[in-house]
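Encoded as structure tokens, the structure appears first; notes follow it.
All protein chains of the complex are present and in place, except for one that has been dropped.
Coming up: chain A.
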Amino acid sequence: MKIRAIELTNLRRFAGQRARIEGIGDGISVLSQPNEFGKSTFFDGLHALFFQPHRSAKAPVKALQPHAGGAPEAAVEIDLPEGRFRLEKRWLSRATARVLDASGRLIAQEDEAEAWIDRLIGQDLAGPSGLLWVRQGVLGMEPEGASAAEKSERERALHARRDLLSSVAGEIEMMTGGRRMDQVLARVNDALAKLATTTLRPRAGGEWARAVDEAATLAEQRAGLEVKAARLGTDLRQRTAITRDLAQCADPTARAREVEALTAAEQTLTSAERHAEQMAKAEGELRLARLSAGQGAEAISRLQQLQARLARAGIERDKAQQALTESEAVAQAAAGQEAEAVTRHETAREELQTLANRLDRAQRAQLALAARDRAASLAVEYERAERQRAAAEAHRADRSLLKVTRALLDLAEKAQAARDRLALQDEARLVSVRLNYQGEARVMIDGRPLPADGLRLRGATGLDLPGIGRMTIDPGLSAESDLAAQLVRADEALARALAACAAPSIAHARKALAETERLDAAIRQADDMLKELAPDGMAALQTCLAEARAAANGVEADPGEDAVQLQEALRVARDTEATALTLRREAETRHATLRETRAAREAALQSAEQALAAVQAEAGDAVDLAARLQNLTAAQPALAQAEAEATETLARLTADAPDLATAQAAVSRLRSVVEGRRRDLARLQSDLAGVNGSIGALADEGIEEALDELRGREATAAARAARYEREVKSLARLRSALDEARRAAREAYFSPVLREIDPLLSILHPGAALRIDDTSLLPTILTRAGQDEALDILSGGTREQLAILTRLAFARLFARSGRRVPMILDDALVHSDDDRIEAMFTALHRVAQDQQIIVLTCRQRAFAPLGGERLVARVEGA
């Protein structure tokens, strides 16, 4: 269907007027009028024509009536495949409905006309009018509002979308599983939710968690019981061991045997102790006998020794007396020899001293003479040195007056050469006048005859030629060069060079240079001499001279003795003295030694006498001593007999002695055995009581039965938990399979509309995608750069654009299903900026290639770039 013209009469704004738009094209047609013109009235009129029965007086119809009242009328001319038709309706008073064909023939009227229009709507328009006709100010995907009309329009649009999508993609119910899928999923989710959390862990309070908890609790209880059971086992084994030990311990035969053994051992010990006492007594007696015998022998021995010592001391005293007597005689002789040696030595020493004095005097006189000679020679040297020093000083004074050096002389000689060169040049330029006189007459110059060798003229010179007159020769311009000035400068330079040399001429200067060299040589020579004569300087030389003179002045009178002979005599005298001294020392030493010997022997004698006196004092009376000795010796055999008897008694007792230590050990061991058994018995009985108590308590609990039961219950609980886990896994697997299948089905279902939307969307939002809700069958999510955005939070402009793009996509789907339905936009895109609006225009044009689009707008300038056909509404009086 295509709309070609719309005509409104006495409808709302057009009270008493007829407004007509005609020439509506195939693609985009734009009616651009100012706001108050009433373009929305066209939309409403058109809508009412198709959807409000002519007999209706409902609010939407009443809204069509102008303020002035009267019956509103609407007509539309449409092209159908069968041809062009005109549909007319008039509401409220004299309501009519008519359908006319192209030739103006009435096809149907009133109810028949309504039926005709219903058929048209049912076929083409019912859905699309809601879906594709966009009323002024509608921002979103669907018409808003809660009125019955608005609701029914929304319903119509939803049905249209559902029909449309089903026709291109199959039934959504069929595809997504619909209600059955929902129910299955709900049951799966219910079953899962009962058991598991969203992360598929056991959910607290659920059967799975209960099984897991129960298994854990039972495991804990079991572990506790296992500990007890283990303790019971240990206790039982321990009791077996204790009982066995107790039986052994309490064995009466063993006990009696032990007591009997102890009694026997104690008796053995008593008799052993008695024997030991007897032995101790015998030992005491033996010790006493030995002591008595020992004392007697000791006293005898002591008295015998005293006698021997007394004899020995007498002999010693006599020997010492004799030695002293011998020693005194020898010492006497040695004293005489010593005195003689001393005298001889003293004589020799005096002789030696005399000779030494004589030699000393002779040598000192010789030394004084030598000093006088040296003073004389030093005086001569000093004088010569003084001369050299004076000469050098005089040369230096001369030398200091001479300034010339080799270099200064070279400079002066160069200055001289330069000056001579210039003088020669000057000379060469002079006019030479030479006369070879043949007569007497002589040419005169300045009153004197011209020299025979001629004359050289520098300037104008007057020559008196006797008899002829005066001839003036003028060399002219040749003299006017600057040679004269150069010469003057050369002279000055020469003078300066000579002044530097302190010489009036080169020859002087050369002589002066020769003189300096001679003086330098003379100075060197004098200095060398001086150094030779006085190497340490004049002052040192003078000091030496003074010393020599002083030494010479102390000269003694020469005794006139021969020092050599004196020295020989002195050597002999010295030998003699030395020999005498040796002899003297020998004599002295020998005498001294003998004196000491004598003194020592005196002391020895004295001590021998003292020793003798001491022994005599100790021994007392000799007779008495002998008597005592006699008595003691007589008592000795009786004592020895007593000792032998005691020894024999002890040996007999020792041989018979039982081992006391062994007897004690045996008693001690057996006592500990008896005591140990008693203690063991007590301990084992106590242990047994303890173990019995523990076993009794544990056995009363029936641990093993309880443990067996717990193990079974734990295994059952664990198996149940495992079953639930498997159940949860299989449910989760099922859910993911269902989710995945439904997602895939939705994708397949919505793909036709998305295929249409995507190219349009990419005009505005390249790379973006829309997601379609499967209840409303409309886009609800815009995905841009991977970010999901709900459409209702987007800006008004974007929402409006997406709403229109979606409609365009549905329009294309309609076209694809063979239903070409006009699309009407009433003041759409009010929220869009210029860039977007142009992109939208492009999208509209893209769709308009096979789609009629009627755009009503009050924004004349903004919609100018839309292009398309411009419609004109003509308004005239009705």
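Criterion: contacts are C-beta pairs under 8 Å (C-beta built on N, C-alpha and C of every residue); 3 or more make two chains touch, one makes a residue touch a chain; residues count from 1.
Keep this in mind: contacts and distances are computed from a predicted model.
> The chain dropped from view, which UniProt name applies: "DNA repair exonuclease", "Multiple sugar transport system substrate-binding protein", "ABC transporter permease" or "Spore germination protein"?
Missing chain, per its UniProt entry: "DNA repair exonuclease".
> For the chain not shown, which residue from A:E701, A:D792 or A:D850 touches it across the whole complex?
Looking across A:E701, A:D792 or A:D850, the contact with the absent chain belongs to A:E701.
> Given the contact definition stated above, which residue among A:E150, A:E709, A:D773 or A:E869 touches the chain not shown here?
That would be A:E709, which touches the missing chain.
> Could you tell me which of A:L200, A:A640 or A:A741 touches the chain that is not displayed?
Touches the omitted chain: A:A741.
> Residues on chain A that touch the omitted chain in the whole complex?
Counting over the whole complex, chain A touches the hidden chain at residues 173-178, 180-181, 183-184, 187-188, 232-233, 236-237, 239-240, 243, 695-696, 698-716, 726, 729-731, 733-734, 737-738, 740-742, 744-745.
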